[in-house]
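This is the structure I have questions about; it appears just below.
Of the protein chains in this complex, one is absent; all others appear in place.
Take a look at chain A:
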Amino acid sequence: MKAFEYVRAEDAAQAPGLLAEGGKYLAGGTNLLDLMKLQIEAPAQLVDLNRSGLAEITETEEGGLKIGALVRNTDLAAHPRVRQEYAVLSRAILAGASGQIRNRATTGGNLLQRTRCPYFYDTNLPCNKREPGTGCGALAGFSRPLAVIGTSEHCIANYPGDMAVALRVLDATIQTLKADGSRREIPIGDFHRLPGDTPHIDTVLESGELITSVTLPPPLGGQHIYLKARDRQSYAFALVSVAAVVTDSGARVAFGGVAPKPWRVESAEARWNEGAQAVTDAAFKDARPTAQNAFKLDLAQRLVQAVMNETQSAGTPEGGAA
C-alpha cells in the first residue's frame, strides 16, 4: 500500500470539490482497501464518504425507492419494501459476500466492484485491465470463472457482483454528481462498459463523478427469483447467476458472472414462452467462450429452466435431457 492523503467529506455536495488529482472516493472499502494493499490500486488521496449522508432509503413520487449511495448492503437487503416488492434485489444481495462484508459494503461502492480475474489480482502477471498494454493472461490461461460474452481480444474479465444484476432487471437508474456540480442520471444498463480496447475503464463515470443514489422504478409485482450457481454455497462469486422477475405480462431476466457487466438482452426476454433455450440462445447469440468456460452457456440455460420450473411448477423437463 502506498502512502495516501486522507480527507473526510462531511456532506456529499462537498465531496467532488475535495477530490484531488489521482484521488478516489472511499465508501465501504471492502474492495478498494484490498486492492490498495496489493498495490493494484494506488490512489494518491482518499475522500471518505462515510459521514456524507446518503445513507437513507426514501420513497419516490412515482412510488419507487431512492437508495442513498451509502446505504449498506445489509440494510438494503433487509428493508421491508425491498423484501416485499423488490425481492430479487434482496435475494441477490444476500447471495453475495458474507454478513460481515455486507455490513460494510455500500450500494454505490458495490456497483464499482472490480473484477476478480486472478490475473488482475497479481501485479506480476499480464493484465490489460490493471496495466494497459501488458496483455491478457487469462485468454490463453485460466479462464474458467471469466466472461463468455461482451469480451474483447484484450480482456475477458467479468463483473463479479450480484446486486447490480438484480438492479439491471429492475431497470434502476443511477444518480451522480459531477465535479463541476452538475448532476446526471445513468440507466443501469449504460453504467458498466464493455472492455473493447480500453478494458481498464469499467464504467461510464467521469473523473471525480460521485454516485449519490440509485433509484428503483415502481414495483413490477410478479415472482422474483435470484439463482446463483457457484463452486461453494457461500462466499464465492457466481459461475452464472440469473435474476428474474416473472409477471403475467412477461419476464425480465439478467445474468451475472458471464460478462463484463450484468447481462440483459431485452429481445431474449420476449422469447420467454418459447422455453429456456430460446431465451439463452438469444441472450448469448454472440458469445465467445473459451474451452474452459463454455459450460457457462449450458449452465445459464439450465438456470433459466430452473426459474421457469419454479414459476410454472408443473410439467418440466428433466436434468439429463434439458
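Convention: contacts are C-beta pairs under 8 Å (C-beta built on N, C-alpha and C of every residue); 3 or more make two chains touch, one makes a residue touch a chain; residues count from 1.
Rule of thumb we're sticking to: contacts and distances are computed from a predicted model.
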Inset, instruction - Just go with whichever of "ABC-2 type transport system ATP-binding protein", "Oxidoreductase", "Planctomycete cytochrome C" or "Carboxypeptidase regulatory-like domain-containing protein" UniProt uses as the name of the absent chain. - result: "Oxidoreductase"
Inset, instruction - Just name the one of A:Y25, A:Y86 or A:Y119 that touches the chain not displayed here. - result: A:Y119
Legend entry - Touching residue (missing chain; options A:R8, A:R144 or A:R193): A:R144
Legend entry - Sole residue of A:T58, A:S234, A:N273 or A:Q312 that reaches the chain not shown, by the stated touch rule: A:S234
Inset, instruction - Go through chain A and note every residue touching the omitted chain. - result: 1-3, 37-39, 116, 118-119, 121-122, 124-125, 137, 140-142, 144-145, 227, 229, 231-237, 239, 295, 298-299, 302-303, 305-306, 309, 316-322
